[in-house]
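Report on one structure; see the data block that follows.
Removed from the display is one protein chain of the complex; every other protein chain stays in position.
Letters A and B mark the chains in the order given here, with residues in each chain numbered from 1 onward.
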Amino acid sequence: METINSIIKLFSVGLLLATLRMATPLIFGAIGGTFSERSGVINIGLEGMMLMGAFGAAFTSLLTGNPWLGVLAAMITGGLMGSVHAVMCIKFKANQIVIATGINIMAIGIPSLILQGYWGNAGRTPLVKGLPTTSISFLKDVPFLGVLLGTHNPLTYAALLLVPIAHIVLFKTRFGLRVRAVGEHPRAADTVGINVFKIRYICVILSGVLAGLGGAYLSLGQLSMFIKSMTAGRGFISLAAMIFGKWTPLGAFGAALLFGLADGIQMTAQAQGIPIPNDFLLMLPYIITMVALSGFIGRATPPGAIGKPYEKH
Amino acid sequence: MERREPTTKIYEKLHEIVKVLLDPVIAAIFALFIGAVIITVLGDSVVVAYSALWKGAFGSTRSMGQTFMSATPLIFTGLAFSVAFRCGLFNIGSEGQLYMGAIIGAWAGYAFTGLPSLAHVSLVLILGGTAGAAWGFLPGFLKAKLGVHEVINTIMMTYIAINLTNWLVSSDGPMRHGSTLQATPFVADTARLKVLIPSTRLTTGIIIAFFVAFCIWVLLWKTKLGYKVRAVGLNNMAAECGGIDSNRYIIYAMMISGALAGLGGAVETIGVHGRFYSGFSPGYGFEGIAVAMLGANHPAGILLSALLFGALKSGAMTMQIVAGTNSELVKILQAIIIFFIAGKWSIITHLESRQKKKDGLKSNIRGDETWKQSTQ
Partner (left out) sequence: MNIVEMKNICKQFPGVQANDHIYLDIREGEIHALLGENGAGKSTLMNVLYGLYGPEKGEICFKGKKVDISCPNDAIKLGIGMVHQHFMLVPPFTVTENIVLGTEPSRGPLLDYKQAVSAVKKASHKYGLNVDPDALIRDISVGMQQRVEILKVLFRGAELLILDEPTAVLTPQEIEDLYRIMKNLRDNGHTIVIITHKLKEVKHISDRVTVLRNGKNIGTVQTGETDEKTLAKMMVGRDVVLRVEKPPCTKGNEVLKVTNLHAGNYRRLPALKGCSLDVCEGEIVGVAGVEGNGQTELIQVLTGLQSWSEGEIRFKGKKLEHTATPQKMLKSGLGHIPEDRQKRGLVLDFSVKENMIMGFEDSKELTKSIFIDYEKVNDFSRLLVKEFDIRTPSIETKAGKLSGGNQQKVIVARELARNPRLLIAAQPTRGLDVGAIEFVHNQLIYQRGIGRAILLVSYELEEIMALSDRIVVLYDGQIIQSFENEKVSMEELGFWMGGGSRKAI
């Protein structure tokens, strides 16, 4: 009885708020990954792109004092990392997994190098100006929803907006149709005159930009600084959310919320006296993804032509 | 068979070896060049930085010891990636397998007392290897039976392993000892590896690593199992036609790969640290991928490649102290090497593909592969 009570108490508004906050970077990462993989390019480098985005955001905010420039920098940094992945995988037809591993490794090294040169401490930046929390005035006073959605970091709002936009782009626009065609059957798309390479470049770079935004949330939203390796696997959880969401923005959103919830529970569980150890809750996203991939929760089939570099005859 | 002069045969063999070595050498040189550029951009002196790097890697007995010590875990994770790769698989999860081997090895080290040294160390290694093998088995099984790609699964299992081991040494975890660090108890002295060079941390672990590399070479090129694993990796279809059950060997390869990483974790634990603690690995598993690729996925190459990376790591620490350039530069060098080798930027590959096109026009009168594709 005690446990049931504690579980019910658990689902407080505080938890739901934490869920949204924890889910924000995952939403960016998962939707970014969705675009890349829907166009046929595997991207396990989201972790590195997110980390570089986090660094770019914090460092720019440090230098300019303007967190919004930091957000822009995050998009550019993430986009640059995405471009590296795109060029190596699309133009040079290199193995997509190996290249992404290189990106992840590189992303750990670059911030330390720069920070060492800047102020001698390679492990973190000093405190920087973060993004101010904003409130939506009319929403704030709505009962329940107001508390839930009324006040958040602007990037959280951006993530929430991103979901329907991404859904519309991927499933309701001409561009989205072509992206999906290129990922399923690039030759069919080629024979009707679609530029397979161009579409893949756009999607992979976009995935870097979005992952970068996710990183910006970490260093300018959640904290107000950059700490070495602060993504702590969130890039890979984004991948898990993408897979679990069956490569759709709405599904990715749902999965991100689910994983964010697990994170949130993990944070509040101790206070609430829930007997499950933190670490096991942290494991949940990964276990769930493995189960999903094994087909226990319906078929999680990736786009048909994924991972294979396209050759024009 | 045409008879060849012995000298021309040797010349041919040399030619082959040079061809294989050229890629990695060029990659390493290219990476060092880019590193030099970065160092200059950061305002440090390339000469100071690189000479400190050299000194730190090979300058004294102590440095050499450090180099070999740093290379040890990379040999294991490099071998791990390469065995899976030889079977056509991507084991990105050697980090997780490493962790499992480390903690189980640590447990075997502290849970048993009164064993003679040789037996105790063997026990640690066997259990550590088995733990890694078990961790590699699952993704392999899922790939063989359900066709699920091992890349995502191995990454997932890495994070599961990290969280699992974190819990085991957390404050309410069953393996926790002491109140400051999240760590297991120290392993018994009988389980520790002997230090090779006094005043260094280099242990017999390096000898074990070399020995294991030799064993893997024997396994892959001299045994039936190795033959089948390589056949499946090079041409799955032909292997099936030739009677090899590729699913079975995929599972074997993943288990061996996991065992190697687990072994590496166990060796690192009883060699360097004496206990398992949370976060002990700075990414040996992932670095192993760069080591393996640079080493052309061959045990001999991996030994050299691991030594190179060990040298870089060892030297980087000195470089940081003396020249102020952060040791993480090494990570960037690793990444550049990966890009270079995976991107096939090498001159050799370009020359070879041009040669292939020329040969194609000479061969066959009644048509071949390319043409057949065109009639479909």
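The rule is simple: a residue touches a chain if its C-beta (ideal position, glycine included) is under 8 Å from a C-beta of that chain, and two chains touch if they have at least 3 such contacts.
Quick caveat, the model's predicted, so the values are computed rather than measured.
For the chain left out of this panel, the touching residue among A:Leu26, A:Ile90, A:Ala122 or A:Ala181 is A:Ala181.
Note that of B:Arg176, B:Lys228 or B:Arg275, the residue touching the chain absent from this view is B:Lys228.
Although one chain is not shown, part of chain A still touches it, namely residues 168-169, 172-178, 180-181, 184-185, 187-194, 304, 313.
Contact between chain B and the unshown chain involves residues 1-2, 4, 9, 222-225, 227-228, 230-231, 234-235, 237-245, 360-371, 374-376.
Operating definition for what follows: only the chains that are shown with their structure count from here on.
The part of chain B that touches chain A in the complex is made up of residues 38, 42-44, 90, 92, 142, 146, 148, 151-153, 155-157, 159-160, 162-164, 166-167, 170, 172-173, 283, 286-287, 289-290, 293, 320, 324-332, 334-336, 338-339, 342-345. Across the complex, chain A meets chain B through its residues 42, 44, 84, 88, 92, 94-95, 97-99, 101-106, 108-110, 112-117, 122, 233, 236-237, 239-240, 243, 277-280, 282-283, 286-287, 289-290, 293-295.
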